[in-house]
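A short worksheet on the structure shown next.
== chain A ==
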Amino acid sequence: MKYYIIFSYFIFANVSLAQVSPEVLLKESDKSRGGIEDGLSWVSELKTRENGQTTVRKFLVKSKGTDAIVEATEPLRTKGEIYVFNDRNMWLVKPDLKKPVSISPKAKLTGLASNGDIASTWYSRDYTAALEKKENIKNESHYVLLLKAKTNTTTYDQIRYWINEKTQLATKADFLSLQGDVLKTAIFRYENKIKLGGKSIPFVSEMYIEDKSREDYKSILKYIDLKTSKYKTGEFNINNIRN
Partner candidate 1 sequence: MIFRIAYRNVKKNWRKSYAAILAIAVGFVAQSLFVGYLDNVEKLFEAMYANKQMYGDLIIEDARRMQSVGKYDPLKYAISADSASQISEWVNQRPDTVHSYVQFLQFSGMITDGKTQLVVVGSGNDHKYSQKMRQAFAWDAKYGTPLEAEPKPLTALLGVQLGSWMGCLPNPTVELNLELTGYPPVIRPFKCSNQLLQVTALTESGQINALNFSIKGLADGGIREIDSRLLLTDLKSIQTLLNTNKITYATLKWNSGVNQHESKKELNKLLKSIDENLHFVSWKEHEDGILFAQSMEILNVFRYFVVIIVLLIAGMSVFNTSIKSVIERVKEIGTLLSLGFKQIHVLQIFLAESLITCLIGNVFGCLIATSITTLLNSLNIGYRAGIYTEATLIQINFIPLAFFNAAIVTFVVSGLTTYFAVKYFINKRIIQNLNG
Partner candidate 2 sequence: MAASTLLELNDVEKTYLLGEVKVPALSKINLKINTGEFTTIIGPSGSGKTTLMNLIGSLDTPDAGQILFEGLDISNLTNNRRSEYLNKKIGFVFQSFNLIPVLSVFENVELPLLVIEKMSAQERHDRVAWCLDNVGLFDFKNYRPDQLSGGQRQRVAIARALSNHPKLILADEPTANLDSKTAHQIINLLLDLNEKYNLTFLFCSHDEKLIKRVRRVIHLSDGSILND
């Protein structure tokens, strides 16, 4: 079995180069990865390669704050399937299901939705940050933060987070086990731009995820034609969603 990627949207904010504090750095970098308070929508293309087979899936994503609705569009067979995220809870809504089915934490174990948390928006809300060291990647200097989960209910206990000093964007993240072993690695690229509060800020365009324990297993998530929009808060609550 291989991982299935669901992801959520990001929030985009201005970067101010005040005195470098890990907390601020983390908060700023989150803005380029999602959690837009008013709302953002985009088309997501997920390409997964496992044991030599590649599958492509497409989704229409609408997100607001820590909630999101992800509607499968391709392959056709999955049309009409909707994944709903309310903060860390996740449901699957299908036309032929009488009611939405909740996906439990146990499901994450079997790799059903573990990647959803990778893309979850507010690291700054869930994790405390500490500056570990500075490092150069492709001769650009990066702050290396070690994020520790504030509560023990987040999917991953620790994350090593590389933030580019210049662009203040998070370029790489290692998701660690409680003992510090690397379980997954994600690499971000920011070629998208979105307008927020009158300013245009860089936004993630591609996320490349690798599972350390699986040799031949890679996923590439592309964010295409982003649009900011205004959604009403109730719109994302699972109870209001009817297929």
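One rule holds in what follows: contacts are C-beta pairs under 8 Å (C-beta built on N, C-alpha and C of every residue); 3 or more make two chains touch, one makes a residue touch a chain; residues count from 1.
Candidate selection criterion: all candidates are chains of the complex that A comes from, given by their letters.
Predicted model, so just to flag it, every value in this text is computed and none were measured.
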In-complex contact partner of chain A, selected from candidates 1 or 2: 1
Residue ranges of chain A touching candidate 1 (in the complex, touch as defined): 1, 51, 105-106, 108-111, 114, 149, 152-157, 177-179, 181, 183, 213-216
